[in-house]
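The block underneath contains the structure these notes are about, expressed in structure tokens.
And then subunit A:
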Amino acid sequence: MSQAEQIIPHGHVLRYTLRERLTHWVAGFSYVYLLLTGLAFWSPWCFWIAVILGGGQVSRMLHPWAGLIFVGAVLYMYGMWAGQMRYTDIDKAWWKAVRYYSTNQDDKMPPAGRYNAGQKFLFWGFFWGGILLLLSGVVLWFPEYISWNLRFLRYLAIIVHPAAALFTIGLFMIHLYMGLFAERGAFGSVIRGDVSMAFAKRYHPGWYQEITRQAAAPRK
Partner candidate 1 sequence: MTNGWVDIKNTDMMLIMGGNPAENHPCGFKWAVEAKRTRNAKMIVVDPRFTRTASVADLFCQLRAGGDIAFLGGIINYAIENNRIAKDYLLNYTNAAFVVKDGFKLPEDGLYSGFDPATQTYDKSTWNYEEGGDLSGKASAAKADPQTKATSGKPAAPHLPENAAYDLNLEHPRCVFQLLRKQYSRYTPEMVERITGVPKEQFLKVADLFTSIRKDGDMQKVGTIIYAVGWTQHSSGTQTIRTAAMLQLLLGNIGRAGGGVNALRGHSNIQGATDMAGIFDNLPGYLKVPVPADTDFKTYIERITPKPSKPRVWESFNYWSNTPKFAVSLLKAMYGDAATKQNDWAFHYLPKVDRNYSWTYLWDNMYNGIVKGIFAFGMNGVAIGPDSKKNIDALKNADWLVVGEIYPDETSEFWRSPGISTDEMKKIQTTVYRLPCAGFAEKDGTFTNSARWLQWKNAALPMPGNSRLDQAIVAEIFLKVRDLYKKEGGKFPDPILKLTWGYTDPSNPSLAEVLKEINGKTFADSEDPATKAQLKAGQQLPGFSWLKDDGSTTCGNWIYCGAFTEAGNMTARRDNSDPSGLGIHQNWAFSWPANRRVMYNRASCNLEGKPWDASRRQVWWNEATEKWVGNDIPDFKADSKPKDHMGPFIMNAEGVGRLFVPLGAVADGPFPEHYEPTETPIENPLHPAQTHNPIAMRFKTPDDKYGTPKDGYDIICTTYRLTEHYHYWTKNNPMNVQLVPEPFVEMPEELAQEKGIRGGDTVIVSSIRGTYKAKAMVTKRIKPMTIDGKKTYQIGIPIHWGYRGIAEDEGKTAKTLANNLSPAVIDPNAYTPEFKGFLVKVEKA
Partner candidate 2 sequence: MSQATLRVQKISGHAGGVPGKDTQREYTVSKLIDTTTCIGCKACEVACMEWNDLPFGQTVFDNTYQTMPETRWNYWNLILFNEHEREDGALMWLMRKNQCMHCADPGCLAACPADGAIVQYTNGIVDFQQANCIGCGYCITGCPFDIPKMNPETHRVFKCTLCADRVSEGLEPACIKSCPTGCLHFGSKDDMKELAEARAKQLRDHSNFPHAGVYDPPGVGGTGVIYVLHDASNPEIYGGLPKNPHVPWSVKLWKGPLKWLGNVAMIGGLIGLFVHYLRYGPKAREEEDLASRPEGGRT
């Protein structure tokens, strides 16, 4: 599908294909499960979550599998999006102006492309976070098979896993906030796949220009 075909009548534009949306939600749901069960293991005050989710044993059993699904989705995303997530000069400028972004003065922001620098950071944050979680998670999955001589791996894993998780939780909270509350229309984009041209123009001016320019060009 060429970018030109993304433009949908009535002023809407396709932002995420079905494949992208599915991947997002696979990652999303698995992450939420991981987050909930992880929180249960994180603090006794959250252990009730594990109880609700079928008990500690079930949670412990499924958590690593959910982790694999999550990391699988993240890696798939990498395949889909890594090319679009390259860091550009505009991103540099974007970060410099991020305080305007956070105070809703989007007009003072440099023109972001399909993904702004924050989204790219989210992507790479989850990617590297996912890698760390995977590696430490494997150790934590089978601690009994890590020999006494290699116990430093367990010591490392037990600190890396929650640290990486906390990092992704931070990303996740911002992601959720942005998607659900801050940017009206963003949530719809991962459900329906499209956003309004106004949305595109407002939040991703670079991308907006690109697609409108292409739409104006004659078809071959």
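Picked so that all candidates are chains of the complex that A comes from, given by their letters.
Please note the rule applied: a contact is a pair of C-beta atoms (placed from the backbone, for glycine too) under 8 Å apart; a residue touches a chain by one contact, two chains touch by 3 or more; residues count from 1.
Model, not experiment: these values are computed from the prediction.
As listed, 1 or 2 are all part of this complex, and the one touching subunit A is 2.
The residues of subunit A lying in touch with candidate 2 in their complex are 5, 8-12, 14, 40-45, 47, 50, 55-57, 59-61, 102-104, 106, 140, 142-144, 148, 151, 154-159, 162-163, 166, 169-170, 173-174, 177, 181-185, 192-194, 196-199, 202-203.
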